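This is the structure, below, for whatever I ask next.
Not every chain of the complex is shown here; the ones you see sit where they belong.
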Amino acid sequence: MSKKDKNTAILLLHCPDQRGIVAAVTEFIDSNGGNILNLDEHVDRDAGHFFMRVEWALEGFSIPEEKISEYFRTIVAHKFNLSFEVKMKKAVPRVALFVSKYAHCFFDILSRYESKEWKIDIPLIISNHEKFDYIGKRYDIPYYHFPINKTNKAKQEEEEYLLLKKYNVDFIVLARYMQVLSQDFCRRFENKIINIHHSSLPAFAGANPYRAAYERGVKLVGATAHYVTPDLDAGPIIYQDVISISHLDSVSDMKRKGKDIEKIVLANAVWAHINHRIITCKNRTVVFS
Amino acid sequence: MSKKDKNTAILLLHCPDQRGIVAAVTEFIDSNGGNILNLDEHVDRDAGHFFMRVEWALEGFSIPEEKISEYFRTIVAHKFNLSFEVKMKKAVPRVALFVSKYAHCFFDILSRYESKEWKIDIPLIISNHEKFDYIGKRYDIPYYHFPINKTNKAKQEEEEYLLLKKYNVDFIVLARYMQVLSQDFCRRFENKIINIHHSSLPAFAGANPYRAAYERGVKLVGATAHYVTPDLDAGPIIYQDVISISHLDSVSDMKRKGKDIEKIVLANAVWAHINHRIITCKNRTVVFS
């Protein structure tokens, strides 16, 4: 069995900046027989806040996997008023895909799933359109069609919520899902819904960003992957990128070129999420690389 | 004498899209003995508008330089309702630099001027601060200090205007000039004032864009060079670029990294302007490459 096949624990934590945290955390791991494989810490001096990600080998670590959280809380976390999460590298995340009529992000994620570039499970697909039902069948993934209108939205979202619970979903990816989620729904999945917006936020939030970009005459178009919050297109940004455009690009050229940047930006954000590299604090993210 | 030393004429034109313009323009040049060196045309189908830039060798061209505009208007332009300009490659543009207290764009432009990377004249520098007076002396460029406050703004701008006329200035570069120009002043120099804004517009217009970028938690910061119009930070965009940032970058890191992108973006825009590559129409630019 190679090193890569062995399990590791990943600890994500943040708290107000103070002395001695790094020493306390590394002491906790080291004194219990854990070998640190990666350690990243960051102090946001403008905000006076401390962030850390540390990964260690579980082989020879004396605390059982399921007890690590409890022990860490007791021995370290309470001293520093830490917020933290412990993740196991080997746990396979369960992702629900939400999709409408655009194929590019949806197909790209399925390609990464099918080729095992990403180790994820996709227990279900949810859509407000029937269009991609055949894709669900192709991959043997249950495809649920929830048409949404003003009248039925709350009810449909409640059913979606129950399904997501039933399927034990870890997080949701909106693969160009063209429906605004209700504030209640967003609150139920805080930092667990990743959306791709087809502009470099905060520019061109809302509908038709490429048309707006054309009208303003910008020379770059971009995409933004962010966690969804009750405020539309205003959640914590995970990843962004842009491409150069020129006067030669019509709105439809921007849309076409934008597809590529959208799918790559979304994929980078999902990759960071499934590798437990993101800490969110005050509507901003720390994304450890 | 190499080809590069010979003079050429550059014709920039635009009009509502219609048949036969390219043929008429090329026929005008060809039939009068001009050899076309570069021809770029563009039809904006969304707007139904036609743009063209054509450059030809003046050696052997039968119409005298100073008559080209008149002949072109008579023979071609009136038929197509064309807006056009004729420029001579050998004419050296006269640029006024406006500067406040930031050095990076200002020094970068002076470096390109001193090293002859750019063939421009800088007949004067205008500033609302005395700080860089010594730089004016170093380069033997008259440096005019116009302190601006709410009371004297109109009067000071009038004096600046008279100076710019006296020095026969072709265009103005605001090298991080930290004063909003009055609407009247902007109107007097339509498409003749290039500003660098330290964000990727339309995101973070106005003051303190790096602070705002930090607050929003974006993963890119950028810069935008644009022609100044009476609407603040809303003029036609000439060039934009961004760089990736991360949680590691404090506001002061963003400012430091931003300096490099600002000076390069501004330089690209000025280069396009002095090479007569820009046509402005309806608050958008066509920048021929």
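A and B are the chain letters, set down in written order, and residue numbers restart from 1 in every chain.
The rule we apply is simple: a contact is a pair of C-beta atoms (placed from the backbone, for glycine too) under 8 Å apart; a residue touches a chain by one contact, two chains touch by 3 or more.
Nothing here was measured: the structure is a model prediction, and the numbers come from that model.
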{"item": "Overall number of sequence copies in the complex as this file defines it, 2 displayed", "value": "4"}
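Heads up, the rule we're going with is that only the chains that are shown with their structure count from here on.
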{"item": "Geometric centre distance via CA averages, subunit B-subunit A, whole Å", "value": "42"}
{"item": "Subunit B residues within the subunit A interface of the complex", "value": "42, 44-46, 51, 200-204, 214, 216-220, 222, 236-242, 244, 246-248, 250-251, 283-287, 289"}
